[in-house]
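Provided herewith is a single structure, encoded as structure tokens, for subsequent inquiry.
All protein chains but one are shown at their positions in the complex.
We just call them A and B in the order they show up, numbering each chain from 1.
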Amino acid sequence: MRETRGFKIYRAVVLFVLGLFVLIPLYVMATSSLKPLKDVQGAFTWWPSNLTLAPFVDMWKTVPLARYFVNSTIVSVVATVFSVAIAILAAFAVSRFRFRGRTVFTTTVLSTQMFPGVLFLLPLFLIFVNINNSIGVQLVGTRLGLIITYLTFSLPFSIWMLAGYFDSIPRELDEAALVDGCGPMGALGRVVLPAARPGVIAVAIYSFMTAWGEVLFASVMTTEANRTLSVGLRQYSTQTNVYWNQIMAAALVVSIPVVIGFLLAQRHFVAGVTAGAVK
Amino acid sequence: MSVATQDAPAAAEPAKRKRAPEHRPGLSRWLPYLLLAPAVLLELLIHIIPMLVGIWMSFVKLTKFFIANWSAAPWAGLGNYKVAIDFDNAVGEGLLKSFGVTIAFSLITVAASWILGMAAAVALQPTFRGRSIVRTLFLVPYALPAYAGILTWNFMLQRDTGFVNHVLVDNLGLTSNRPFWLIGGNALTSLIVVATWKLWTFAFLTLMAGLQSIPRDLYEAASVDGAGNIRQWRNITLPSLRPVNLVLVLVLFLWTFSDFNTPYVLFGTAQPPAGDLITFHIYNASFLTWNFGTGAAMSVLLLIFLMIVTGIYLFVTGRRSRRA
């Protein structure tokens, strides 16, 4: 594509408009977190007339934010690690083996993407309770229950993306590894995975964001012990007040680590999505 | 910034994928099943079995009188479905309206997200100073946890204290009457804007990644032939992105159609009729009125609809690409 004058104008317009679209909510979030509650409840002002850092202090007290943050982090990270691992195994099977039931597996897994969450929320809860009653593994009100649920949510799309990615890695490479005396798992570990690293990272980010932002199941399956941020942030709106400035401050603080992590990984993510999506 | 596509020469080789995957025949037969086992077990536990229970629920009169003891709930046959699709009745009418709102919402949101994503991806195609900074910035809405971003929008869309009206009315003076954004007819607009804000970044990422893999010499050849930028986009970019677009559009559609977070966080318990998306509608039908049987029947109808749409979509697009 040539950089004509017209293209440069086009680019400037697009970047300006979309830049505003993206930045404005972030700006509002940042400035509102620096206002006292009274000012936030009043008319909007571009700049805080009374700057305060109090919301950043109070937010830890109004809601046990630190605990929710730890819960969310543990749940999302563990769910991601297992989701990716399980997806790698399944995708490897789908991509490299021919076996009976392969089509059934891929179509079924993909179709679970269409299941409306509201439909299986209650049954799932019931199943968890029954598991608890019969074999004593506590799944409701624990991080384990959330981890298992969330890792399954991202599994279908992850398998599909990774299988596409593995397909694009020349088979001759694994065969070379097999000739060298590795088993098929050796080929996966030594050849396929390293080549597919960008795809793996892309899937990991996707899984993490799925778990990190989930609201519906969290609102039912969490108790004080395992409550995650998505539900926790809502508690800034209480019987007597809606602490908008603290919501903004909290949203900002919990997002920063994620945004940083995300941006560090984005180079790989870009490459990963290409390969998966092209299938 | 060079993106590491050389690791995997992906896009250029669709033909290769058509070849059935195979491994050396000597491998043990059980290995693939073993590899699939964890995924299958989890899918069964979290998706399939609850789903079957959900389908069973849709045939049972599961109201507040029976939820403490499901086995006592009377069989309803198709009763729940009849209520859900009797459009002369208040419940069926509500579902139909919600369905209409959801179709409008997802079509517009998918289109808007795709257009914005494409516009940005094309703008960022040639390298320029600051490209990586802009790209980084554009990724932020996807990296923010969903509820944080949506809550901020809720705050901005308040009538008296919100940012949007402050700009439109106080700063620009476009209208003297402060519009409402979270109730009345504008609620759908707000919903679309917020959902697009979350989603366009994903489209942008995917399309940008797709653009990286289009060989540069195609453009050079076209330039030599005297094709302008717009023609190059139409004749080279669009066709090359076809496989990406096929999947992207489907995924975006499925996500928006069953979007729960956006209306749930944006409107809370005060959701307006114009923002009554279907999953939220079903959630209310189940949990607010304690009628889990009817709620389940509505969900099953939604599932059937999505499967049909996906099936038709895959069939039509599949046939066209085979012909091409």
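By definition in this document, contacts are C-beta pairs under 8 Å (C-beta built on N, C-alpha and C of every residue); 3 or more make two chains touch, one makes a residue touch a chain.
As a working rule, contacts and distances are computed from a predicted model.
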| item | value |
| --- | --- |
| Per UniProt record, name of the chain withheld from view ["3-oxoacyl-ACP synthase", "Glutathione-dependent formaldehyde dehydrogenase", "Formate hydrogenlyase" or "Multiple sugar transport system substrate-binding protein"] | "Multiple sugar transport system substrate-binding protein" |
| Chain not shown: contacting residue from A:V14, A:M29, A:V84 or A:L119 | A:V84 |
| Contact partner of the left-out chain, one of B:G77, B:G185 or B:G318 | B:G185 |
| For chain B, residues in touch with the removed chain | 34-35, 37-38, 41-42, 63-65, 67-70, 83, 89-91, 93-94, 158-160, 178, 180, 182-185, 268-270, 272-273, 284, 287-291, 294 |
| Missing-partner contacts on chain A, residue numbers | 38, 41, 61-64, 74, 78, 81-82, 84-86, 88-89, 122, 125-126, 128-129, 132, 137-138, 140-145, 147-148, 189, 193-194, 197, 200-201, 219-220, 223-226, 231, 234-235, 237-242 |
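As a convention for this text, only the chains that are shown with their structure count from here on.
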| item | value |
| --- | --- |
| Between chain A and chain B, centroid-to-centroid distance (C-alpha), Å | 15 |
| Residues of chain B touching chain A in the complex | 1, 3-5, 7-11, 13-14, 16-17, 20-24, 27, 29, 31-33, 35-36, 38-40, 42-43, 45-51, 53-54, 57, 70, 116, 119-120, 122-123, 125-126, 128, 134-149, 151-153, 155-156, 160-163, 165-166, 170, 197, 201, 205-206, 208-210, 212-213, 219, 223, 228-229, 232-233, 243-244, 247-248, 251, 254, 258, 260-261, 264-265, 279, 282-283, 286, 292, 295-296, 299-300, 302-303, 306-307, 310 |
| Touch list for chain A against partner chain B, complex | 1-4, 6-7, 10-11, 14-15, 18-19, 21-26, 28-29, 32, 40-44, 86-87, 89-90, 92-99, 102, 105, 108-109, 111-120, 122-124, 126-127, 148-149, 151-153, 155-157, 159, 164-165, 167-169, 171, 174-175, 178, 184, 195-199, 209, 212-213, 215-216, 229-230, 233-234, 244, 247-248, 251-252, 254-255, 258-259, 262-263, 266-275, 277-279 |
